[in-house]
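Selected chains from the complex are presented in situ; the others are not included.
For reference, chains read A, B and C in written order, and residue numbers begin at 1 within each chain.
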Amino acid sequence: MPETNDFFLPIRIYIEDTDAGGIVFYANYLKYFERARTEFIRSLGFELRACMSDNINFVVHSIDLKYLRSAKLDEVVNVYAKVEGKGRTFMFFEQKVENELGEILVKGHVKVACVHFDTGKPRVLPVELLNKLDGLSEPSEV
Amino acid sequence: MPETNDFFLPIRIYIEDTDAGGIVFYANYLKYFERARTEFIRSLGFELRACMSDNINFVVHSIDLKYLRSAKLDEVVNVYAKVEGKGRTFMFFEQKVENELGEILVKGHVKVACVHFDTGKPRVLPVELLNKLDGLSEPSEV
Amino acid sequence: MPETNDFFLPIRIYIEDTDAGGIVFYANYLKYFERARTEFIRSLGFELRACMSDNINFVVHSIDLKYLRSAKLDEVVNVYAKVEGKGRTFMFFEQKVENELGEILVKGHVKVACVHFDTGKPRVLPVELLNKLDGLSEPSEV
């Protein structure tokens, strides 16, 4: 059975994540999204530090997010990273944060570009990664 | 002469802002945008802590950003916050980060909702703030 | 068998934790130490948000840390939180970060004071928490 494209990472909300408004500071969801993407890529066999040693880096090209509800201190949220498209030099992710009731807190899209670590210029995704991404089946198809 | 709607805040890039890729971590630009919005609102006479005491809070509803170039350690960037629209309960900001050469590093739009601090429910913007926003002239009109 | 006083939390190092020096930024270890203390307290049955609702907060009074080695991107470190003493209004923690080889990266002591959430003034620790702390056995005694 192929790996599914339905990856999520549970994340506990700590005091460091919150602000004086009593909720998670809006920039911190971008940390969660990046953690989930990193773990998804790791689940395919790619670690960021090893990539950097091979002169490969991943940088965010654009984001488009809606904040619907606030995560609260002490709760555990599930952070999803799903590849919804790719090109030779980039990946499109659909991402969301859900609470334990399945309510969506934040959702949106993140475009990640593959670049040379030293110059920052675009480069093609590693072929092994492209092959892994091609091998992912949609959860609905399983 | 009216205040212009062309606010920017110079921000120095510190080591805390960077990541192992040698560039500013993508979530940190949201901190800069929030600092610039805060200083813009402060320039109109509104401080966040005083607002909270009046049961007013501002939360981000949505963001839409493009990352074009990376800010570098030690440089000073100018972070703009321009109101491009408003409703009874929200403000639309056009925001960008420019380096000292005037190159745009990050740009996009941020919708900020006014909520009750205690419940998180939407509320109308303070009338004094609405009046101040109405009084802003476009830079091109000055 | 009693719970032991030998709590640790595994933490993955993400790009958000690192800086342009290629290592974890020194302030971020304080986040890890706080996460480990929070999970330790949670393991005793106390959640921070519930405490705040009861007008209880915990604030750091002093820290004394030595940085011996750097944590690296992608590695998992174990973060320890051990109560080495307590008073009516505070707890002393001995804390350390170890890598997977058991090498100590950062170690030191953190004094945490119990305060009233609303005023910030010192208050006695909840008696249930004191009892739980008294019931902890030293690992060497088990």
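The rule we apply is simple: contacts are C-beta pairs under 8 Å (C-beta built on N, C-alpha and C of every residue); 3 or more make two chains touch, one makes a residue touch a chain.
Because the structure is a prediction, the values reported are computed rather than measured.
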Full count of same-sequence chains in the assembly - 3 placed in this view: 4
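Convention: only the chains that are shown with their structure count from here on.
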Identity of the chain that, by mean CA position, is farthest from chain B: C
Between chain A and its twin chain B, rotation from the CA superposition, multiple of 5 degrees: 180
Geometric centre distance via CA averages, chain C-chain A, whole Å: 28
Multi-partner residues of chain A (at least 2 other chains): 31, 34, 49, 52
Residues of chain C touching chain B in the complex: 15-16, 18-23, 25, 27, 73
Residue ranges of chain A touching chain B (in the complex, touch as defined): 20-21, 23, 26-28, 30-31, 34, 49, 52, 57, 59-67, 70, 117, 120
Complex interface listing, chain C residues touching chain A: 12, 14-16, 31, 34-35, 38, 42, 47-50, 52, 72-74
